[in-house]
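Remarks on the structure that follows.
Some chains have been omitted; the remaining ones sit where they do in the full complex.
Chain IDs A and B follow the sequence of writing; residue 1 opens each chain.
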Amino acid sequence: MISHDEHGRASFGRLEAPLQLLILINLVAFSVETLPGLDAGTQQMLGLVELVSVAVFTVEYLVRVALSRPRSSYAWSFIGVIDLISILPFYLGLMFDLRSVRVIRLMRVFRLFKLARYSAAVRRYHLAFQYAREELILFGAAAVIVLYLAAVGIYYFEFEAQPKVYSSVFHSLWWAIVTLTTVGYGDVYPITTGGRIFTGFVLVAGLGIVAVPTGLLAAALSKAREHEKELEKEEARQGAAAKHGEQQ
Amino acid sequence: MISHDEHGRASFGRLEAPLQLLILINLVAFSVETLPGLDAGTQQMLGLVELVSVAVFTVEYLVRVALSRPRSSYAWSFIGVIDLISILPFYLGLMFDLRSVRVIRLMRVFRLFKLARYSAAVRRYHLAFQYAREELILFGAAAVIVLYLAAVGIYYFEFEAQPKVYSSVFHSLWWAIVTLTTVGYGDVYPITTGGRIFTGFVLVAGLGIVAVPTGLLAAALSKAREHEKELEKEEARQGAAAKHGEQQ
């Protein structure tokens, strides 16, 4: 039931699926817990889910540490640290009174990253980021500059008309982000003629620049996919060649 | 006037166009019926349209059942079930008093799916989903995870400032969906500095991930189209070859 992957880390075989399910149950429980006005019965059940999860995750962690060869390969890996963070808040809560420290309770959401172990998407995003890293930084910086210039510009046009809303460049930056991502909540918008004309130009000229990183990521993802497929073909070919060699 | 398609289901030939028209008239009537303050005359006319439509759809259903070979090929197909659902609410309404059950009345909109029979778009979307299914699931899951993390994060930043709006992770999820699809109604938005900075990061990093499935679908559709064209060419070639063979 327990094997080792190529990094020498333990794999639980058929037990992995129930573990994934437990993570999902845990996230639902965590979310339900934030609902206001829960009755005592539900709260008890959620506490039970938490208790059981931590117990299981603790056993899982210990087994993984014990079985990985060399031992450090798991404990110091990204996934190992995540596994530790997933159970640590509970034990800290036993030792100290942490009920008032909300961020500790919220750290339970890190259990979501335990799923990263099973995810092909994570690997592909990782690959895509590697492909496009240089470009993402380049055009990400361009996007940041456009956002900043838009913020300074709107601050100049709107500060006097709406001193509360556009009270500084930082407040204006909030407007710039909400506008150039086209979210447009409607909590901040220009009311002067100058500000509106400026917004028009910023939108026409800036949308293209701010939208570029998104497009780059999508393109890199499809490239990563092709690369994966080629790798798979290569492996299949080598496998076939090896087999052929054996037969001879 | 009545023939059989490749699945052995009956086709009404030249009667199909009026049937499509009737479906469209029916949907308009259904929509008009929801308008508030209709006078008695209009309501009577809408009732008449409904009566006639159900009569025609019933005859159509019975004929299709009677003529399909083997009989089950139609009755248990997707389109057959839709055809049944399109008339069932009316007959249920005759037997029971369903005026208060609004969902029954709304089931009439299922008649829209009767049009699926004639739609080339449906086939192409079906093909596109098949091509991209694995990827859509992969990146769809990534999008859901980003939405969930954004919800937990904003809940952490905004809960204390706006306990009514961000009252739980589920309420925050509504904000995450409205924001990351860039709809931005303006009913929920962050007001704390921390929440706004977090929103900025989520938008910059998350838009690319949430927008990926949309782009995948578009790419798969264009691939499905090419595939269709190749199939058509192939068929044309085989047809020509067969003809050539006959001539020899």
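The criterion applied here is as follows: a residue touches a chain if its C-beta (ideal position, glycine included) is under 8 Å from a C-beta of that chain, and two chains touch if they have at least 3 such contacts.
Just so it is clear, the structure is predicted and the values come from calculations on it, not from any experiment.
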item: Whole-complex copies, counting every chain including the 2 in place; value: 4
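Please note the rule applied: only the chains that are shown with their structure count from here on.
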item: Interchain centroid distance [CA atoms averaged], chain A/chain B, Å; value: 30
item: Residues on chain B engaged by chain A in the complex (per definition of touch); value: 135, 138-139, 141-142, 145, 148-149, 152, 155-156, 159, 163, 167-170, 179, 182-186, 189, 191, 196, 199-200, 203-204, 207-209, 211-212, 215, 219
item: Parts of chain A lying in touch with chain B, wherever the complex brings them together; value: 27, 30-31, 34-36, 102-103, 106, 109, 112, 115, 119-121, 124-125, 140, 143, 173-174, 177-178, 181-187, 213-214, 217-218, 221-222, 225
